[in-house]
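Left out: one protein chain. Kept in place: all the others.
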Amino acid sequence: MSDRILVKGARLLGGAAADLLLADGVVAELGTSGGLSDAGARVVDADGLVALPGLVDLHTHLREPGREDAETIRTGSQAAAVGGFTAVLAMANTSPVTDTAEAAERVHDLGRAAGLVDVQPVGAVTRGLGGEELAELGLMHRSRARVTVFSDDGRCVADARVMRRALEYVKAFGGVVSQHAQDPSLAGPTACCHEGELSGRLGLPGWPGVAEEVVVARDVMLARHTGSRVHVAHASTAGTVEVLRWAKAQAARDGSWSVTAEVTPHHLLLTTDLLGSENGGYDPTFKVNPPLRPQEDVDAVRAALADGTIDAVATDHAPHARHDKEHAFVDAAFGMLGLETALPVVATVMVESGLLDWAGVARVMSSTPAAIAGLEGQGRPLEAGQPANLVLVDPAATLTVDRDRSVSLSRNNPWHGRTLGARVHATFLRGVPTVLDGALA
Amino acid sequence: MSAPPTEAAEPAEPAVPEGRVVLDTGDIARALTRIAHEILERNKGAGDLVLLGIPSRGVPLARRIAERIQDVEGVAVPVGALDITMYRDDLRRHPARSPQPTEVPPGGVDGKTVVLVDDVLYSGRTVRAALDAMNDLGRPDVVRLAVLVDRGHRELPIRADHVGKNLPSARTERVMVRLADTDDVEGVWIE
Partner (left out) sequence: MRKHLLSVDDLSTDDVATLFATAAEMHDVQRRQVKKLPALRGRTIINLFFEDSTRTRSSFEIAGKWLSADTINIAAKGSSASKGESLRDTVRTIAAMGVDALVVRHPASGAALQVSQWVDAAVVNAGDGTHEHPTQALLDAYTLQRRLGGLEGRHVVIVGDLTHSRVFRSNVKCLGKLGAEVTVVAPPTLMPSGVAAWSADAGFATSYDLDAVLPTADAVMMLRVQRERMSGAFFPSAREYTVGYGLTRDRLGVLGPDVPICHPGPMNRGLEIAADAADAAQSAVLDQVSAGVAVRMSILYHLLAGED
């Protein structure tokens, strides 16, 4: 069992300072600052730090099994802990694909063995991510892994009939389908640059925003028709935000179905111009799916995150071995690292600008994603008796990102060299410190 | 790609050279007249003669010699230009130089007596390059060399057949030729 830990003087959700005594995996006592005795407890000085519930990432690629040279469940868990996370949902596009109960249990068990964050597998919607036959959704849910979120992420469930059936089927056990919205006839496999002036000039295959928006629009109608839950992964355009705003109003009125959405840290800050010659040009570090969008879209997704149209921030952490990025831009792998930098990015973009306060950050990075994923012990309020999953953030510190100091196995870090606001100081998983003083405990 | 257009200039050439005048306009005119006569004498007339100037200042010198031959013999000797930029052995040591035009007179050089004309003979490397360039143009019967100034310090076994003025010089000195055709002033300076 864990030691008793006394966190002294942390500002809960950025508000009043308090002491928290962590024992037996829970917040045993909560008292006014200086009000709790440190007898028999290890003291963590949290003066000036903000305490948030442990972060929950709805969208992580851990690469194990299959590409352990890029990331493993252990190294991905380390990166998550350093980033302040206590739970991550591991996407299904591994090799083999997480499309059976056995595969899901293996990911789940490797995560528990690493013990740094709760690794919750996402199940594939279709067998082998093939987009045609449903994977064994029910068996995955009944397994030890209790899979609740299903996604073919990396690919879109493009066939409307298959998407409809998946939405219907998961109703039986309260599941949710997380959709990678990309109409493959409008944005095919080579599409890699936001379609616009820059893609025209660079001669890169365009990935138009409408390829996302038509799928989001279709899926919310299917969710309404089936009375089910759909989740929009990595929403990236102003058009998607408009559709979501309309759909959420409908769902709230009807009460029988729901739509939720996430946005990535990179779509909150980075823009298409990073592919242009002012930045060297064609740098595959900035190749991601969906692609980086122009500033108008970035502004729209920020506003949507602030007003709740977008529910959560999810990293889409996508580690890649160096040699998979050292190709011509069109041929290089999609994706960028995100776990270690997510909170500093959100602090920079949303908190410093006043779009969100720290309670808002806790909502979009912890409680709401935990609720969407059905993770009962995560995203709980910082109250006595609740699981002691929390993160201490230094809001005054800044972080200049150095990709070589990452604990991820991969180096495809788009934040390299940038200075971001706020740093993760400590992370606790059920009362056990996983990170202290910004480093793995 | 800001290469100086002429092969002579390493530091920028001053428009009006400093230093001591060793040949003035009149000296140059007399030297060229003498060279024209020597060429005719050696060739026994103007038959099959072709003058090829090495750019940049060898070209107007060749033209002036041809004018004098015309005055003496009444024959228009063909004059051309032979650029040697691509044949230099020190190409790699400098930023790439732009080539100057090579103009071969209509009759070509095969079977002719070609007189190469240049302003200054120094190391002999320019003439070596010119002989290589000539080799790719055709096969003259005879090739001769005429220069306005020979300043010595040969690095190759090359000598001139016709010399306007022998000018003993130190390697540290600079010899500068200016011609009214290409420059604002005319004369030869040593500095």
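Structural remarks
So that you can tell them apart, the chains are marked A and B in the order they are listed, and the count of residues begins at 1 in each.
In the analysis below, a contact is a pair of C-beta atoms (placed from the backbone, for glycine too) under 8 Å apart; a residue touches a chain by one contact, two chains touch by 3 or more.
Keep in mind it's a predicted model, so treat the numbers as computed, not measured.
When the whole complex is considered, the residue among B:22, B:72 or B:137 that touches the unshown chain is B:137. Among B:76, B:91 or B:170, the one in contact with the hidden chain is B:91.
Checked against the full complex, the one of A:39, A:252 or A:328 touching the unshown chain is A:328. Within the entire complex, the positions of chain B that touch the omitted partner chain are 1-3, 83, 85-87, 91-102, 132, 135-138.
On the side of chain A, touch with the chain left out of the figure occurs at residues 67, 195-204, 206, 208, 277, 280-282, 320, 323-333.
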